[in-house]
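Yeah, one chain of the complex is gone here, protein chain that is, but the others are all in their spots.
Should a chain be cited, it is by its letter among A and B, assigned in written order, with residues numbered from 1 in that chain.
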Amino acid sequence: MRAIEVRNLSYRYPGQSDYALLDLNLNVDEGEIVLLTGPSGCGKSSLIRCINGLIPQMYGGQYEGEVRVLGLNPAVTPTRVMSKHVGTVFQNPDNQLFALSVEGDVAFSLENLGLQRDDIEKRVREALERVGISELRKRSTFELSGGQKQKVAIASILALSPKILLLDEPTSSLDPLSARSLIETLVELRRRDELTVMIAEHKTELLAPIADKMVVMDNGTVIDEGHPREVIERAIRFNYAINVPKVSQLSALLSEYLNSSIYLEVRDLVDALSEIGCSD
Amino acid sequence: MIEFTDVHFSYHGTIRALDGVTFTIGEGEIVSLMGENGAGKTTIIRHANGLLKPQRGRVVVDGTDTKNATVAELSRKVGVIFQSPDNMFFLQTVYDEVAFALRKFGYTPKEVEERVSEVLRFFGLERYRDRSPFTLSGGEKKRLSIAIVAAWNPKYLLIDEPTVGQDVTYRRLLVQLLNEFANEGKTIVISTHDVEFVADLRPRVILVSRGRVIADGSARDVLTDEELLKRASLVMPQVPQLLRSIPKSGVNFKLLGVEEGAREIVRLFSRG
Partner (left out) sequence: MSLSIIQGLKYRDLGTWLHRLDPRVKLSISIYLLALALLYNELYRGILVMSVSIICFIGVLLSTGKVLRPFLYTLRGGLPIVMLVVIIQLLSITLVDPSHLVYSTVAYAVRFIAFISSFTLFFLTTSPDEVGLTLQHLRVPPLYTFTLVMAIKFAPLLADEVQMIIDAQRSRGVEFERGNPIRRLRSLFAVFIPLIVNALRRSYELAEALEVKCFGANEKRTSYRTLKFGRRDALTMGSATVILFALVMVRFSELSINVL
């Protein structure tokens, strides 16, 4: 089934003459992990706001086209209702934290759903463990480092167990090990709960290997989409303004040895090299 | 020269952030602070222009102890770019944000106008001149925050997480810009988790973990040392990671660049 369907979406922020999104079309199936990438200012965050309904409900502006999320229309369904099924982690975690303690922040959305106390306690504990910040539980959210704040924001949304997860550059302030473990969590949740994930990221090296689909945006519209390996191949060929994993760049430089194959992961390129004789 | 000598700092006397940090950074150097979330990188940067003062130990910039100078005095020379760009903005337009410090530091109106235009053009923000900084995209905000400080040309430039939200074009521009600055004798300190960016920039790397310096060396040495990286929750950049995993003897894996990595592999092939 379709989790997200976007048809001919165009959007301008109030008072702006430029379109932030222009005639954008996109389909995401249930249980898919989608990597959304593109140059800075191309409209990734705006698209995410259209999917959870903050655009147009909170932002106003000029909105055309149609969006369906789990069969609902986010332009008219109250965002607080949408958010039961669609969890959003904002680009800047500062804007998302407001309970005073870490555990209070994670529990807040669960309290809003009217869950029982035991259930809340269990989910808070699990979510904090998942992102590795159990020891920060009693700390005040104002008194955390940038990465720690981002982890709290992620934990708060994971605790909701949404069907669709929208993540806006969730690893931007995470250290690499934490980023990796977040990716592993996503993969596991997708397998276990059929979670659908849409993740805006510049760090393609992290997401391309595990994504089912990679979408490249530019100037408010989708300019390419497909399997990450194919998209990366075209990104190299046509010089898209996106980050290309170093392994893929290397494979491109070694194309005469590798039969023009492009690899996304270190492991795969090593295997390919050994196969063609680069080993003892 | 920036000198940290046995610097200790706790927030509110309870949350320990720096636990005896010592290093010296000379003129024209590019240094990257790296380490796990909560290691103390931001706390170090906030000490350099006196926003925080050490509770024990000393921070000395160009011979001035930060305890004896105000942030305003230090800031002329020491430009600090915060981790969260939202925390840097307090004016109504992008233009005013960049012009603010220039006016404070005594530029003439004509100089201000020229300098602001120049900087906005360089950072690709000129079309946002009259917009509120808060309506920019995440990456654009970060770029503006760097533009604001670069505008007055401080001798020391400290950037907390410069690559957040940046696409490939701007990352290249940033590498080029920082190198140019260093060539002019300026000192650059960045804090970042982005190992691939550091592999491109190749600065001196100071590894911080739990409020202490655990390593200090060239990017080539530090970023290829698996043991050290693990202690600071980092991973090895892809090129050395790949070279190291090739099951062949005599591979030089202390290479960070894509081109040099490719040459090494070609060399391995030609060796048979």
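Here, a contact is a pair of C-beta atoms (placed from the backbone, for glycine too) under 8 Å apart; a residue touches a chain by one contact, two chains touch by 3 or more.
The structure presented is a predicted model; accordingly, all values stated were derived computationally and were not measured.
Asker: From the touch rule at the top of the page, work out which displayed chains the omitted chain touches.
Answerer: Taking every chain of the complex into account, the missing one touches A, B.
Asker: Which residue among A:40, A:83 or A:172 touches the omitted chain?
Answerer: Of all options in A:40, A:83 or A:172, contact with the hidden chain holds for A:83.
Asker: Over the whole complex, note the residues of chain B touching the chain we left out.
Answerer: These residues of chain B touch the chain that is not shown: 12, 14, 49, 51, 70-73, 75-76, 79-80, 82, 87-92, 100-101, 104-105, 134, 148.
Asker: If the missing chain were put back, which residues of chain A would it touch?
Answerer: Given the touch definition above, chain A has residues 52, 54, 57-58, 78-81, 83-84, 87-88, 90, 95-101, 104, 107-117, 120-121, 124, 138, 140, 142-143, 156-157, 160 touching the missing chain.
To be clear about the criterion, only the chains that are shown with their structure count from here on.
Asker: Can you give the whole-Å distance between the Cα centres of chain A and chain B?
Answerer: 26
Asker: Which residues of chain A touch chain B in their complex?
Answerer: Within the complex, chain A touches chain B at residues 13, 38-41, 45, 91-92, 94-95, 139, 143-148, 151, 168-169, 172-180, 202, 205, 241-247, 249-250, 253-254, 257, 266-267, 269-270, 273-274, 277-280.
Asker: Which chain B residues qualify as touching chain A in the complex?
Answerer: Touch list, chain B to chain A: 11-12, 15, 35-39, 42, 83-84, 86-87, 135-140, 143, 160-161, 164-171, 193, 195-196, 199, 232-235, 237-239, 241-242, 245-249, 258-259, 261-262, 265-266, 268-269.
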